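As you look at this complex, bear in mind that one protein chain is not there, while each of the others sits in place.
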Amino acid sequence: MSKVEFSPDTLALAQRIIKRYPEGRQKSALLPLLHVAQAEFDGWLSPETMDYVASLLNIKPIEVYEVASFYTMYNLKPVGKCLIEVCRTGPCWLRGADDIVEHFEKKLGIKEGETTADGVFTLKTVECLGSCGTAPMLQCGSDYYENLTTEKVDTLIEKLRASGNRSTYMKSNMQEL
Amino acid sequence: MGRQILLEHINVPGINTFDVYRKHGGYASVEKALKTMTPDEVTEEVKKSGLRGRGGAGFPAGMKWSFLDRKSEKPRYLVCNADESEPGTFKDRYLMERIPHVLIEGMITSSYALGAKTSYIYVRGEYMYVIRILEQAIQEAYAKGFLGKNILGTDYSLDLYVQPGGGAYICGEETALLESLEGKRGNPRLKPPFPAVAGLYASPTVVNNVETIAAVCSIVNLGGDEYAKIGIGKSTGTKLISASGHINKPGVYEIELGLPVEEFIYSDQYCGGIWKGRKMKAVVAGGSSVPILPTELILKTAKGEPRLMTYESLSDGGFVSGTMLGSGGFIVMDETSCIVRNLWTFTRFYHHESCGQCSPCREGTGWMEKVLHRIEHGHGHEGDIDLLVDVAKKIEGNTICPLGDAAAWPVASAIRHFREEFEYHVRYPEKVKNPKHFELEPFVPASALATV
Partner (left out) sequence: MAKVTIDGIEVEVADGTTILNAARQIGGEVVPPAMCYYSTLKDTGGKCRVCLVKVTQGSAKDPRPMPKLVASCRTPVMDGMVVQNITSPEVLEARKGVVEFLLLNHPLDCPVCDQAGECDLQNLSYEHGVGKTRYEEDRRTFEKIDIGDKIKLHMTRCILCYRCTFVADQLTNERVHGVLNRGDASEISTYIEKAVDNDFSGNMIDVCPVGALTDKTFRFKSRVWFTKPLDAHRNCDKCCGKVVLWTKGDDVLRVSARKDQFNEVKEYICNECRYDHKDMKDWTVEGPRHIDRHSVISQNHYEKIDMQKLKLDIDRQLTFQKGKQLPETTNS
């Protein structure tokens, strides 16, 4: 395995983020840097990646593991190129989120929590994403897909499959975050 | 439609950009405050306005500001709580996405009032695209001299940053948010000390919701007294309501506090009535945490008075027959909805979001979810309903932070007002095996069924 290290551009971004906090408070950059790291290294955080982030911030590795495992957005295991996160909490359920999940399962041939054999899709159900007025909805990368119907799901699957890109919360051409 | 303050220019093309926003009166509060008012005078206007925290608790914002330890030698911080995660609530996202500059303007004016030199907007990580919108707006504000050194040529300087969360509802609790902003797990802190004395980096800190901070702009522009004339009694100003569920027109609406609930639900200006021509069954009026109310109690109080969209009217009757305005997450359920299943999704949410620090919440939320799962899937038994009531009671009030209460209230209120529906699930397990049971066969109270 190649050495875990940010590209020069990403490293510069990381340094700019660290500067947002007062002297001695660089640990504050941990959550943003984990997002950056996840985007840089295939959408998940390996122990090596987390150790690298710890070294950037001069903190103990366990402090990174504790934080990364607390928050739901950090994937501690590899995920498919497109991580489909369907909201299932009350307001989305009221407007048919269950049907959307079921449709995904049928179309992709996987169950919730699984990844397709080709590694393209991981299907997850998540709790409220703050898009209740446009329910049912899902998130893929940083994009929200709202007012879903089974037809829209079909189109989305085709679109994502065709793009072949990895969907991440962070764009590679990001200026700041 | 009532008075629009926050969303007045929402439909103006380009209102998300600095220039258009400025042309429509944007950043006037910064000019007024920095050039003509002392920080204490700004705080005084906010106090006079009667503005109450828009995040859910409804605590008077001016009073919260006045608690800030101004004698401390340490730097002071203003942190904006944009960790909007309460099910049913999406107003902050709407506002930040469409008019990002109103939040930035509010942050500058408020930071000036509080004497903060560095401020942060903590946005839930899932709103990454909103974070980009805010970052861009902040860059514009820096470029135009509204942020950075010597704003508008005054002595006042401010740096403003956006901080992404990592996915955790609990970080909407202000001390958990501060922990998270310090790069830690989102475990709420024990209080005292309160953030006003020892908040971010153990310095005096004020944490306010997005909508609260945005409202400061108009309070400074209009003057606190003038703002207080909007609304009714102690519910002053306008409020953003996130309307969702079984209505014809879900979305974010700015209402003048005091609007009758019935008008809000049925008027075409707002929710536009219940979808598919159905009848309404229940409403969760202020985000998933507040008590659910059946139709008869949401439209009218127990005394028979029309229920109004105000802090006071919605809580009229206490938890026996009332609820709360909360975050303004207004979730409507039609006659085919299953109260048990909806509650199960809420409880699953709280179980998923419990930080796990204190035992009643860590263990109790999971227990309630499992029992509700059983009942909803036809495996419940008679004793389960009282068990749920008792577990909720043992969580409520006994936890470090309000998440315990937030998990307990929906359970207690659903059983209080819809007990027969729970009994139906327990007594007729075959009838609830299909997840859409009440769409297929409308709910009939068990008591009526037993006599057939």
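Remarks
Chains here go by letter, A and B, matching the order in which they are written, and residues are numbered from 1 within each.
Operating definition for what follows: a residue touches a chain if its C-beta (ideal position, glycine included) is under 8 Å from a C-beta of that chain, and two chains touch if they have at least 3 such contacts.
Everything numeric here is computed off the predicted structure, so don't read it as measured data.
Touch with the chain that is not drawn comes from one residue among B:V42, B:C358 or B:A406, which is B:C358. In the complete assembly, the contact with the undisplayed chain comes from B:L190, out of B:L190, B:V320 or B:L440. Of the residues in chain B, those that touch the hidden partner chain are 168, 185, 190, 351-360, 362-367, 370-371, 387, 393-394, 397-400. Contact residues of chain A toward the unshown chain are 47, 60-63, 65-66, 69-70.
FYI, only the chains that are shown with their structure count from here on.
Partner chain B is touched in their complex by these residues of chain A: 20, 22, 25, 27-32, 34-35, 57, 59, 63, 66-68, 70-74, 88-91, 93-95, 98, 127-135, 139, 142-144, 169-170, 174-177. Across the interface of their complex, chain A is touched by residues 75, 84-90, 92-93, 118, 124-129, 131-132, 135, 159, 161-169, 180-186, 201, 242-246, 250-252, 284, 288, 329, 331, 333, 337, 341-342, 345-346, 348-349, 352-353, 355, 435 of chain B.
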